[in-house]
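What you see is the complex with one protein chain gone and the rest in place.
So, chain A:
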Amino acid sequence: LSRIGDELYLEPTESGLSLRAVNSSRSGFASFLFAPLFFQQYEPGSAGPEAELFRCKVHMKSFLSIFRSLPSLEKSVGKCLILLKPHASRLVLQLHCKYGVTKTHNLAFQECERLQAVFDAQSCASHLCAPARVLAEAVVHFPPTLAEVTLGTGPGGKISLRNYVEEEAGESCRVRGPLPTLGCHPSPPPIPFSLPEPSKTMVTELWLAEDEFQSVAVAPGSHITFCLKEFRGLLSFAEASNLPLTIHFDDPGRPVIFSLNDTVLEVHLVLATLSDLQSNCQSPSTNGVSHLPAPSDDFADDLESYMAAMETSEGGSQRPPSPTFSLRAPRPAESKPHEEEEEEEEEGAVPGTPPHKKFRSLFFGSVMTPGRPGLATTQEVLAEDSEGEN
């Protein structure tokens, strides 16, 4: 969860304790639901007729620091108690250790609304299930800093993974940030003997046979691009717990859902995916290589006119077309029963970002500076930050 976001949301429910996180650009959401049977004792508290079960969020780092060294925890800790009293000012974590030692940690928390991304794994067109080991072995061929990867289907039922490279054809390029304050990355210095710069990114592609998967039910020619960094976190959890990983995906632009299940645990990771860069979805060429269409030229100019248009519009259905991503309508209402959101005027981490939430999440779709932790692209906000403060 710490690979996704900086805050840990704790939500006790009747069906178990749910731990959740969302990333800063609202393009990645993860939840771990531990069933009551997972715990030696589980009391979610009593919800009165008007009140709901208490929810809170804490700083991820504070929470993690309590469980810093797993090997020594396993040796010394007998029991762990997590206690939250409704009118208490602190979340209590108590480690009952050997020799009668008790370590009590009192964490500051903030009350929060329910954090829930909108997704429906069953309605996806494609599903893949593989042992975590297979996916881990596949992912090892990509550099640890790689931001985005494209999962695709090819001939003979093969599944491919390919690093996603956003480049203008014919020259290496650095994608410029949308606002002057972010600065433009300078193009690489010309080499002394003025040959074409060979510093374009290496493209790595891996092909897995259908029988490496436990189940494959994919729409032919389908492909999606998502943030590898956020996925790696879930993958190492899956490997450690030896659980098969299921991937549900749909058209490019629709979120991809990774799920792990066992008798006491249900895990979901929902990531936004890159939509096809032309408004009508191109089916990839049939030679087995899923090519993404080339990005539009002259990025910066389109962004400037887009920004100008946004400042005048309300951001509703009359949004001007995004320079690089096809316009996505918000998800249909019938899949929204869980969504409890409040629009919020939150200053993003990006200086000078306009406050309108939808604009910012769309905008983040075009900010891909190399070396930055992957801000996966998104066309819609999956989970609104829903606090009343700020």
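Operating definition for what follows: a contact is a pair of C-beta atoms (placed from the backbone, for glycine too) under 8 Å apart; a residue touches a chain by one contact, two chains touch by 3 or more; residues count from 1.
Convention: contacts and distances are computed from a predicted model.
Asker: Match the chain absent from this complex view to the correct UniProt protein name in "T-complex protein 1 subunit epsilon", "Adaptor related protein complex 2 subunit mu 1b", "Serine/threonine protein phosphatase 2A regulatory subunit" or "Checkpoint protein HUS1".
Answerer: The chain we cannot see is recorded in UniProt as "Checkpoint protein HUS1".
Asker: Just to verify: which one of A:37, A:64, A:101 or A:209 makes contact with the chain not shown?
Answerer: Considering all chains, including the one not shown, the answer is A:209.
Asker: State which residues belonging to chain A touch the missing partner chain.
Answerer: Its contact residues with the unshown chain are 137-138, 140-141, 143, 169-170, 191-193, 195-209, 211-212.
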